[in-house]
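Below is one structure, written out as structure tokens; comments come after it.
All protein chains of the complex are present and in place, except for one that has been dropped.
Chain IDs A, B, C, D and E follow the sequence of writing; residue 1 opens each chain.
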Amino acid sequence: MNVAIVGIPFDAGASYRPGARFGPAHVRQSSRLLRPYNPAADVSSFEKYQVADAGDIAVNPFDIGEALADIERASRELHERAERVISIGGDHTIALPLLRAMAAKHGPISVVHFDAHLDTWNTYFGARYTHGTPFRRASEEGLIDREGSMHVGVRGPLYSTKDLEDDADLGFEIFSTIELDDIGVKGAIEKIAERVGDRPMYVSVDIDVLDPAHAPGTGTPEAGGLTSRELLAILRSLRQRNFVGADVVEVSPVYDHAEITGIAAAHIIYELLGAM
Amino acid sequence: MNVAIVGIPFDAGASYRPGARFGPAHVRQSSRLLRPYNPAADVSSFEKYQVADAGDIAVNPFDIGEALADIERASRELHERAERVISIGGDHTIALPLLRAMAAKHGPISVVHFDAHLDTWNTYFGARYTHGTPFRRASEEGLIDREGSMHVGVRGPLYSTKDLEDDADLGFEIFSTIELDDIGVKGAIEKIAERVGDRPMYVSVDIDVLDPAHAPGTGTPEAGGLTSRELLAILRSLRQRNFVGADVVEVSPVYDHAEITGIAAAHIIYELLGAM
Amino acid sequence: MNVAIVGIPFDAGASYRPGARFGPAHVRQSSRLLRPYNPAADVSSFEKYQVADAGDIAVNPFDIGEALADIERASRELHERAERVISIGGDHTIALPLLRAMAAKHGPISVVHFDAHLDTWNTYFGARYTHGTPFRRASEEGLIDREGSMHVGVRGPLYSTKDLEDDADLGFEIFSTIELDDIGVKGAIEKIAERVGDRPMYVSVDIDVLDPAHAPGTGTPEAGGLTSRELLAILRSLRQRNFVGADVVEVSPVYDHAEITGIAAAHIIYELLGAM
Amino acid sequence: MNVAIVGIPFDAGASYRPGARFGPAHVRQSSRLLRPYNPAADVSSFEKYQVADAGDIAVNPFDIGEALADIERASRELHERAERVISIGGDHTIALPLLRAMAAKHGPISVVHFDAHLDTWNTYFGARYTHGTPFRRASEEGLIDREGSMHVGVRGPLYSTKDLEDDADLGFEIFSTIELDDIGVKGAIEKIAERVGDRPMYVSVDIDVLDPAHAPGTGTPEAGGLTSRELLAILRSLRQRNFVGADVVEVSPVYDHAEITGIAAAHIIYELLGAM
Amino acid sequence: MNVAIVGIPFDAGASYRPGARFGPAHVRQSSRLLRPYNPAADVSSFEKYQVADAGDIAVNPFDIGEALADIERASRELHERAERVISIGGDHTIALPLLRAMAAKHGPISVVHFDAHLDTWNTYFGARYTHGTPFRRASEEGLIDREGSMHVGVRGPLYSTKDLEDDADLGFEIFSTIELDDIGVKGAIEKIAERVGDRPMYVSVDIDVLDPAHAPGTGTPEAGGLTSRELLAILRSLRQRNFVGADVVEVSPVYDHAEITGIAAAHIIYELLGAM
Partner (left out) sequence: MNVAIVGIPFDAGASYRPGARFGPAHVRQSSRLLRPYNPAADVSSFEKYQVADAGDIAVNPFDIGEALADIERASRELHERAERVISIGGDHTIALPLLRAMAAKHGPISVVHFDAHLDTWNTYFGARYTHGTPFRRASEEGLIDREGSMHVGVRGPLYSTKDLEDDADLGFEIFSTIELDDIGVKGAIEKIAERVGDRPMYVSVDIDVLDPAHAPGTGTPEAGGLTSRELLAILRSLRQRNFVGADVVEVSPVYDHAEITGIAAAHIIYELLGAM
């Protein structure tokens, strides 16, 4: 098996609107219109690679610590059978055990993190493991390459300037939507190329990097986001990187309408596959 | 203060569709059409009693154990200031700390539990404290009067016959919708009167006791339930009991439509107030 | 023309959720599944009578006084061309000008008013003409027969006992849902027969007489209402009365789901036609 | 295999609101809350019988004639492997090929048909095979036992009295909602027992037999229908009959809300299983 | 009559989400906010031209072949009475009979086809006439000018590279969203001008050329599409062409929200009118 796609129906780490536990089923259902040949990438991924749906990881919905252990264990096992893994969340908490499994295989890796938010907060209600903290924990645990990691699509209000300082200390560069307005999709692609180079790269896509118009079905929507066309164009460019794994998280179906968020997520995964 | 109404925005104990964390805000919003005089009970509750909105209890969304402690503590404090408390959930997990606080004041009490489900399961994913277990834990902890407690409106599939045996051992009598079909609302009222007598009575209303047509906005809907008219008639009769406290739980607004679940919950609380 | 059906797209009299201005279009659209033969009444209304859609009355949306005059004028004109008129609201304010036009033709008439609410309030924000006051104004103006009028389906909270006293003084008898629970649909039919006898009868159906489960698409829903089956059975019995006119009001499409409120309203009008 | 459950994602026979092609997936998804023990029937169906999900029948969406042949062929094959089959529609057109397969096995059988409509129309737009005609075609083809078949839950307008005459000629008795109002659920159960006796019985449930409040997610909703509690009680009684097969049709997910129609359908199938 | 607007409530050719049969009614309803003067085009279309709503073409919903014949016949008749016709679908299958009627009048014409998809597939389930095939059939039948036809807005996965080869052989040029990213709306306008020149031009707009954010109410949404502003700007430029007819198809109202798809379609038709 070259690529495994696995669902992680977990949302106990969500601070606001829950529901991402039903994300994997929704994204799969929304993928029914996909077809095998990707003309933009000129690749028939399902011919070129063996791509398998590895089903869902059974996670404890009532204990975040146990759930993280469940996910890490299942992810490590999957890495033994598959060259690359694309995970479908679930809330963003799952990125931490996924990165633990990745780092066990690749060492510290470049994370290109598409999100409206930094997700490098420290604690919330005293909890260290929530969907707002995975990248702080990952950096603290030495899982990420601090020279090659970045956030893309960040926007909106923060708690204080310290959020930015901490984020920089943790090894992230920020490419905000304001910079996107300045230098466009092509600029974004260059920025990523510069930052990542040929390091092994993990891509984590929080669906709320898209504008709420394009992805209403999520927990913490933030106005002023990317269009799906912009995001797909950026992802398409990643085939030039050393792309070793990915996740797409925070699809909350009950807030979706006419599957538009699910369809966006399915296309995102399709482009990630094409870029791998 | 005679009656305090308090919200408990907690749903980390939900096994299926989450979202009851937004229940308190939704029920308050849906109460905007209520007026002061209850002609069915011939009482102007807000004149006769001092009824106060005590706001929401701040609960840890990431740790069920801490959340239960938060709720019990806040509930005990509220009991010092208010003669009676009506709590708005949140998922049904909250009934356990609420009953702990009630029992601290009243000793073991009769629980009249309106629900499609028994909520006396033992564990789920190994977790002892979830929205499927509060009444088993409450019985084990000696919080309920095993001679005067009952479920009303139960229906639908179970895991095994053992569910029924355990439930009886824990001190509950079951009044199912099949019995309701046989003896009607008046029969239900008599059954409750017989079972409860003049014991101190706590009423716990899981909104899913209503049919999904009447309460779509909930986590684990079960076909074949009560109409809102049936439930309101039964609740109206409770003024003849020694009514010491109540909760209304499992309103999940994102699954609601046109506030019909919220309005049902607001009317339920209004009748509970009238019956107190 | 024997029967004219006319829309009145007006909702400036609504105190809470507006939108009934789009009621006529919605009810027409929801009537597309109706067929010509009514087996319950054993009548093919469209063969027996000439039934015409008289379109919508153009009403000023910004001035309630002018709107009432617009409606009364158009309604009087319609009465010259049609033996009977069924009006589709619009909010319940429109009942007043409709009753003015009816009374000009028939003198004071029996009003059988299906509604969750009394609609005999006096003023709101100082305004005398709103959707909460038409039957007080109609009674004050001598438009209704004070010996033969009644409310059916009333329930829920009021402002004070004075609401009930005033309502009785204005000439209405109340048949509440609590009485419906006691004596059922057959009892309701008898009560109406006793009250109305062979007086000329006008039927005004506020769609919120139905339970919110059956009619979410309305402005001031009240839990504990009638099922559509109960209401249709009661309306079906009215053919034994001297039935001279009717309205169906307060359908607010934006709160409807899958046209269930519109379909209920269309079936109500169909039964009214069959009963005429 | 004792019981096979099979989906038939076909809706090209729908005359009004389409979408039942997605019914099977939706009902399966809505069945996730079912548990193994049915206390009302005191049976653990999945222990007692081998119940298998046979997947979906691949049907041509563009040619009704071919689709009927596809369904009949697949159904006959399934009957060779399973003692009993429960089919999930799809629109009601599918009942015809299903009955062809049933009759090939059992000869003419009693059909107990739950539906708001007769479905014994002749043609529509000249087409003989649509969702309004399966029971006329089935009777003409000698598939049904004309002494033991009936419609339950019929209501609403028809084209003419001839609809009723034809229906009787085709061998159906009608139990309407008006009769249900008169003699109740227990009366309905007796009527079915009288009509069916110990003949081999096939049950066809059009979800629109339920009131639109209980089943908004369907193509041709009709006000004044059954509650889910009434329907489940009637189905529960069928275990005393010689129950050989069933279908549940016309669930159209896009018109559903919060899965209430899907959940009703899942519970219906669960009761059918319990009654078999 | 200069321009006739006609509805074609047909969706039996839809392969995935149906419902476009209700498109014409929805688009008409969503056009209620349009006003007579188009400032962008500096034209008052309804003054300058006689624009008539020609109602809906009655189409057989159960037989695609008959439906195509119905549409072609009605369209030819309409062309005798109107100089230009704008058709509102319905699914894209209808483009074939519409082009047959166009070609009968104009000979092979340039088709500018706005769509996420090529719609030049060959067969599906063996069916030659579906919403995925009209432009292949039209080309095979010699209805289109193979030197002047093109697709605009194409994106997303295909079955294989052969799709692209066949499409080119059938006489279409592709302007994808990737090219749009490169050369923008102005580039698109130039490309169309180059390709079409002064040939008689027919414009076929599948609403799914818009991004799902802008047009959720359609059958086969594809992420990464055009904004409504981009599409309206391109259409506005078409007044410089020899514009002889148009259709707007695949609006499926039940998937729409707050009429945003309907409003987009109404504005599209309004710009088409302004450009004619």
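Operating definition for what follows: a contact is a pair of C-beta atoms (placed from the backbone, for glycine too) under 8 Å apart; a residue touches a chain by one contact, two chains touch by 3 or more.
The structure displayed is predicted, hence computed values, not measured ones.
Peer 1: Pick from E:Val196, E:Val209, E:Ala246 or E:Ile263: which residue touches the chain that isn't shown?
Peer 2: Counting the whole complex, the residue in contact with the absent chain is E:Ile263.
Peer 1: Tell me which of C:Ile64, C:Ala95 or C:Val249 is the one touching the absent chain.
Peer 2: Answering carefully, the residue with contact to the hidden chain is C:Ile64.
Peer 1: Applying the definition given at the start, please give the residues of chain C touching the unseen chain.
Peer 2: These residues of chain C touch the chain that is not shown: 11-13, 15, 17-19, 21-22, 60-64, 66, 124-127, 129-130, 254-255.
Peer 1: Considering the whole complex rather than only what is displayed, give the residues of chain A touching the chain that is not shown.
Peer 2: Touching the missing chain: residues 16, 155-161, 163-164, 176-178, 181, 211-214, 216-217, 220-225, 227, 255-257.
Peer 1: Provide the residue numbers of chain E that touch the chain removed from this figure.
Peer 2: With respect to the unshown chain, the touching residues of chain E are 32-40, 42, 44, 185, 211, 213-214, 227-229, 232-233, 257-260, 263-264, 266-268, 270.
Note that only the chains that are shown with their structure count from here on.
Peer 1: Starting at chain A, what is the smallest number of hops through touching chains needed to reach chain C?
Peer 2: Each step joins two touching chains, and the minimum needed here is 2.
Peer 1: Can you identify the chain nearest the overall CA centroid, using each chain's own CA centroid?
Peer 2: Measuring from the global C-alpha mean, the nearest chain centre belongs to D.
Peer 1: I'd like to verify one number: the distance from the centre of chain A to the centre of chain D, where each centre is the average of its C-alpha atoms, in whole angstrom.
Peer 2: A distance of 44 Å separates the two centres.
Peer 1: Compute the distance, rounded to whole Å, between the mean C-alpha positions of chain B and chain D.
Peer 2: 37
Peer 1: Can you list the residues of chain D that touch 2 or more other chains?
Peer 2: Within chain D, the residues that touch at least two other chains are 211, 213-214, 227, 255, 257.
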